[in-house]
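Only one protein chain is missing from this complex, and each of the others stays in its spot.
Naming follows writing order (A and B), and every chain is counted from residue 1.
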Amino acid sequence: MNIKKTNWPITILLCIGALTIIFPLYLTFVIAVKTPVEMAQSIWAFPKVFHFENFIKAIEMTNFFNAFKNSAIVTIFSVVLTVLTNSMVAYAIARNMHLRFFKFLYYYFVSALFIPFPILMLPLVKQMSSWGLDNVVGLIFLYVVFGLAFNVFLYVGYIKSIPKELEEAAIMDGASTWKIFWKVIFPLLSPMNATIAILTCLKAWNDFLLPLIILVDKDDATLPLVQYVFQSEFSANYNLAFASYLMALLPMIIVYLFAQKWIIGGLTRGAVK
Amino acid sequence: MAKKHTFYVMTIPAMVLFFLFQTYPTIQGIFYSFTNWKGYGDWEFVGLDNFLRFFRDDRTQHAYSFTFGYSILSTILVNVISLFVALGLNAKIKFQKTLRAIYFLPNILSVLIIGFIFGFIFSHVIPELGASLGIGLLEKNILGNPNLAWIGIVLVAVWQAVAFNTILYLAGLQTVPMELYEAARIDGASRWIEFWKITFPLIAPFFTINVVVAMREFLMAFDHIVALTNGGPGTSTETISLLIYRGAFQDGDFAYQSANAVLYLIAIVLISVLQIYFLQKREVEL
Partner (left out) sequence: MFNNKKFLSILLAAVFAVLVLAGCNSEVGNASNDSANNEETDSSSNEGEVVELELFSTKTENPETYQRLVDKFEAENPNIKVEVVSQPDSLTVLKTRLTKNDLPDIIATGGNPTFGELGRAGVLKDFTDSPLVDDINEGFLYQVKDIVSYDEENVYGIPYAGNAVGVLYNKAKFKELGLEIPTTWDEFIEVADKIEAAGEVPFYHTWKDAWTITVPWNDLVINIAGDDFAQSKTEGEATFIDRYSEVADKMLTLRDYSHNDVFGKSYADGNQAFANGESVMYLQGNFAVPAIKEFNPDIELGMFTLPALNDADENMFVASVDVLFTMPKDAEHPEETMKFIEFMYEEENATQYMEEQFAISAMNNVTYIDPIMEPLKDKLAEGKIRQAPTHYYPAGFPAAQSIQEFLIDGDKDAFLKKMDKDWDAAVAN
């Protein structure tokens, strides 16, 4: 067939649509670098001078780096532990679906997809505090657990598509199940690991409800929680608030700018499989 | 034999964690729904009282109808918009990679903070714009109007959710072999027919996933409601999750809200089963 020409009407429509995505972020930026007086003149005009002192003040007021550290710790550990534990159990399930125990386990996990969080929210809050887990560590456990249902569903589907011949060859060579998992299966799972790592990362980094109800100590607060506190205490000074919001959004945006292709690719691959 | 043993061991970490932090609290939640526990102190069994109270409680009933209405509408909007965006991104266009990256951007941002930003847009930017353009309708914050506040809620939800669903549809579109289109074009099929006869049937599984996933997310809505209206004005935008959170922690209605959550569970299971049943049936027919 002929080489198609660029479809300009669609290009233009999509560009206009993209503006609705860019505009709120643009607004966040310009408000964050203005003073209240400049904002009174015009909300959306691009400022002549950047008032970066808003950021310095917001960093002080929210103890930004502490919250950043908490969010980073929660996210990194949740991702690593999720990928390790979930892929392992999924492998065991996928290769033993013919046994009643594993089949039961599969449905047991996946059925949690239908359980709304509020039903366990109240007892969970009590339980976490009485077990001394109303902190960052507890939060990590919860992200590992609450992702399990969906992750096992994805992993099992993916592992089933991996031919057993590879493992059989390894068994012939006398490799143990552990070794097969680590040396053969886990590397083959890389695309799915990436998908699940990205999903877990986004969930743990951006979540608000769990930190809100689980965390007690102010020093444990994650970035979204800190924004919530900040918003209600100093809501009148929008410039400071927006500087604070921008800083909370920025780490993820930076990671996204660098790894955008990989992130979208990872999620797409997860969906197709 | 040793091999089987290893497989059992492999399930232990996930199984233990899952039981302790998922199943155990769920069982407790269901248990307390039959009591009058306040979250502390003494309690006794009250049978089905908490469940019967649901039918006398306008506020809770309203939360259900709002949550379902909001979820259905948002699911439809998100799927229609993201399907169009995905078709557009899949066409022969300029800046394809950049546009794709922009459209996916909202998915990586915190819903709460997005809610705060849009809250400001609704309360200051749009009214100012309305005032300077002389459009009376826009001069007021729509979040302050119980008949319109839902629009703001839906808008923000859709703004964010379109990102993820677009990516899934895009993945689906890439599985459609080009030759089919070429064949159709030789037969002189219009774009519209092409879409309904070729594209849509082939990406139907993605449609099912998207509808189920989007709906589930919307039914749990909490973060952006807190940021935008906190359930107001009055209780007009109170979702079930927000009501349970507030009722249990603010008003000490622990047991009643547990019962509410059990009903919510039943509703979600029913909806999910129906969705999957009908959508998969459709897939087969297509």
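Keep this in mind: contacts are C-beta pairs under 8 Å (C-beta built on N, C-alpha and C of every residue); 3 or more make two chains touch, one makes a residue touch a chain.
Please read these numbers as outputs of a predicted model, since none were measured by experiment.
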Among B:13, B:201 or B:232, residue touching the chain not depicted: B:232
For subunit B, the residues touching the chain missing from this view: 39-41, 53, 56-57, 59, 122-123, 127, 139-146, 231-236, 246-247, 249-254, 256
Footprint left on subunit A by the chain that the document does not show: 63, 65-66, 68-69, 72-73, 76, 125-126, 129-130, 134, 190-191, 194, 197, 213, 216, 218, 228-229, 231-233, 235-236, 251, 254-255, 258-259, 262
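Please note the rule applied: only the chains that are shown with their structure count from here on.
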Chain centre separation (subunit A, subunit B; CA means) in Å: 16
Residues of subunit A defined as touching subunit B within the complex: 1, 4-8, 10-11, 13-15, 17-18, 20-22, 24-25, 27-28, 31, 43-44, 85-86, 88-89, 91-93, 95-96, 101-102, 105, 108-109, 112-124, 126-127, 141-142, 144-146, 148, 152, 171, 176-178, 181, 202, 205-206, 208-209, 213, 223-224, 227-228, 231, 238, 241-242, 245, 248-249, 252-253, 256, 260-261, 263-264, 267-269, 271-272
Subunit A-touching residues of subunit B, taken from the complex the two chains share: 2-4, 6-8, 10-11, 13-15, 17-18, 21-22, 24-26, 28-30, 32, 39, 85, 88-89, 91-95, 97, 99-114, 116-118, 120-121, 124-125, 128, 159, 164, 167-168, 170-172, 174-175, 182, 185, 206, 209, 216, 219-220, 222-223, 226-227, 240-241, 244-245, 248-249, 254, 257-258, 260-262, 264-265, 268-269, 272
